[in-house]
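With one protein chain withheld, the remaining protein chains of the complex are depicted in position.
The letters A and B name the chains in turn, as written, and every chain counts its residues from 1.
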Amino acid sequence: MLKDKKLRRELPLYAMLAPAVVLVLVYAYGPMLGIVIAFQRFLPGKGLFGSPWIGLDNFRFMFQMPTIWQVVGNTILIAGMKIVAGIFVPVTVALMLNDVGSQPFKRSIQTIIYLPHFLSWVILSGILIDILSPSEGIVNQLLELLGFETVFFLGDDRVFPFTLVVTDVWKSFGFGTIVYLAALTGIDPALYEAALVDGAGRWQQTRHITLPGISSTIILLTTLSLGNILNAGFDQVFNLYSPLVYRTGDIIDTLVYRTGLVNNQYGVATAVGLLKSLVALLLIGTSYKLAQKAANYTIF
Amino acid sequence: MASKMLRPAPLFNILNQVLLAVLAIVCVFPIVHVLALSFSTSTAAASGRVTLWPVEFTLSSYRFVTDTPAFGRAFGISVQRVLLGMPINMLLTVLVAYPLAKERRQFRARTFFVWFFLVTILFSGGLIPWYMVIRLTGLIDSVWALILPGAVPIFNVILMINFFRNVPPALEEAAYMDGAGHGTLLWRIYLPLSVPVIATVSLFVIVGHWNAWFDGLILMNNPSRYPLQSYLQTIIINPDPKMLTERDLEILKVINNRTTRAAQIFIAMLPILVAYPFLQRYFTTGITLGSVKG
Partner (left out) sequence: MKRAPRKATCLAICLVLVTLLAACNPAGGTTAPPTQPSGTGRAAFDHLTLVLPAPYDPPITVKSVIAVDATVKFHEGETIYDNVWTRAYADLLGIQIDYTWVVDASQYEQKLNATIMSGETPDLFHVNGQLLKLLHDSDLIAPLDSVYAAEASEATRDIMAQDPIALKAASIGGRLMGIPITDASIASAPLLWIRQDWMDKMDIAPPASMADVLDIAERFTAEDPNGSGVADTIGLAVTKDLWGAIAGLQGFFNGYHAYPGIWFEKDGQLQYGSIQPEMRDALLALQSMYANGQIDREFGVKDINKISETIATSKCGMEYGVWWNPYQPLQLSQQNHPDAFWTAFPLPSVDSRPARSQYHTAVGAFLVASQSFAHPEALVRMVNFWTENIVRSEDQAIRDTFLGTLDAPDIVLYKYIITQIWEPNSMLRGGRILRDALARRDPSRLNLDEHWRYQIILAYFDQGIKEAWVEVATNGEGGAVSILEWIAEGNGIMNQFYGSPTPVMGEKMATLRTLEDEMVTKVIMGDPIERFDQFVADWRRLGGDEITAEVNAWKQANP
């Protein structure tokens, strides 16, 4: 029967998925039961199902913090800018690298730009305080040389979010560049030859062949990075911020961290995590639909 | 490939290369700084005199690091972790990506499984339930605790799915007509066509395993089971002077953490630096990759 035949054809696919499904069920779905902590006053001895249920108290607690909305705003703004810059920079660098003829040069650059990824924010923050110093830092000396005002990158709360974005991109753009470069190598060379015959210039080539060629990769990486939107980078902010820039630099995670120093609050921590998940779900869902409608591209 | 493109104007070319070189310098700066620190004396480091060149050159930090038996042991565990974790991650990534790259008519349960995996990126129960599950499955103190819970890297699976989907359907149909099953298709057609993405994902997996530290600290009860980065973390984080007791002051050590730390960071980076160019070769052996689809 046709139906059986179809099923038989599908069986190996199930078999392929089986080991991964088991592992994910155990190690990802198992711990998800812990989400109930968000609705409890969690007491260790009582466990997940014995702790008292307190409804939405943990969420109420979260939203009662006096600066919570400012902090949510900072988080979204910083994360949003990081996402935009996180598309633009690696794509540009990948395009530039792709134009380089010399293989050794290309490879060295590709290796080098991946390097900052290996340094933790603890290390990098020490270096950044030095090079961004308004009085002695090399960056400000350059700015002065070029006739600009010096900028207090880490201490001026109007500039601080941008400092976060730039330094974050600096640390991580090598990663995106590698993926985009791999995508660029996949574009059919015949397309360029045809364009050349048609007399298309470089800009036109880039616009009509290269960018569409990697658009699916761009959409893909961007959608995946949306998952991090509320996760604006605890390690980075924690190591770089100071009371000077709380107004624009404090994010949900740093606020929760400072609250956590005062009290052990598993319930609140879980509630914050849940809120972040929900927002991320909303954003990913939206961009999935957008990608499907606008670019007719199915991400997953 | 670049060679087939319109050759850029020389001026543009030069500008382009200069810009990239500047970018590279900006990125290499902190590494050189760390390297210079690792070869400097602790006094020079503590007074902030080290920038890009070692001050009062010394190898003592490296000697200190390599003389510590714990370092070698932790290094070995990290190597073990990568050697076991990388193949398992890659195998599972491929095995999950292949079915999910099928059209819905070829694999009717596709949508269900896509969401099954996707939900796990979004929701997590937090640290404590995670720990409880791993303990219940008996993995504490075993290298498998560092491998199995993260054995299906969803992000990489999605990358892989998208590359698999670009394998021309004609190829698959032809093979199918010849009586090839899914196993053969995957092995003979998909994988050979996916070398760049496999190289890319392998790199991410290796770097991920090599750099992970948090799980090691929490899941290993015995510190002699720490992988390298977890071990480094315990040395890099300095004691909080507020917590120092009177007695601690007697044992302030000969070695300045800053230079030792720099040496350790550098040694820890080395394997990746060595592996990277090797994998990089594969990035450029192109196929249809995230290409002109839709």
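To be clear about the criterion, a residue touches a chain if its C-beta (ideal position, glycine included) is under 8 Å from a C-beta of that chain, and two chains touch if they have at least 3 such contacts.
Worth saying up front: this structure is predicted, and the values here are computed from it rather than measured.
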item: Which displayed chains the unshown chain touches; value: A, B
item: Which residue of B:I128, B:I189 or B:A275 touches the chain not shown here; value: B:I128
item: Residue in contact with the excluded chain [from A:I54, A:I87, A:I129 or A:A200]; value: A:I129
item: Where the missing chain touches subunit B, by residue; value: 42-43, 46-49, 70, 126-128, 131-132, 135, 217-218, 221-223, 231, 233-235, 237-242, 244-247, 249-258
item: Positions on subunit A where the hidden chain makes contact; value: 42-47, 61, 64-67, 122, 125-126, 129, 133-135, 152, 154-155, 234-235, 238-239, 242-244, 246-247, 250, 255-266, 269
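The criterion applied here is as follows: only the chains that are shown with their structure count from here on.
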item: Footprint of subunit B on subunit A - complex, ascending; value: 6, 9-10, 12-14, 16-17, 19-21, 23-24, 26-35, 37, 48, 93, 96-101, 105, 107-120, 122-124, 127, 130-131, 170, 174-175, 178-179, 181-183, 185-189, 191-193, 195-196, 200-202, 205, 212-214, 216-217, 220, 224, 227, 266, 269-270, 273-274, 277, 280-281, 284, 295-297, 299-300
item: Subunit A partner contacts - residues on subunit B that touch it in the complex; value: 1-6, 8, 12-13, 16-17, 19-21, 23-24, 26-31, 33-34, 48, 92, 95-96, 98-100, 102, 106-109, 113-114, 116-118, 120-126, 128-130, 132-134, 137, 148-152, 155, 158-159, 161-162, 166, 181-183, 196-197, 199-200, 203-204, 207, 211, 236, 261, 265, 269, 272-273, 276-277, 280, 283-294
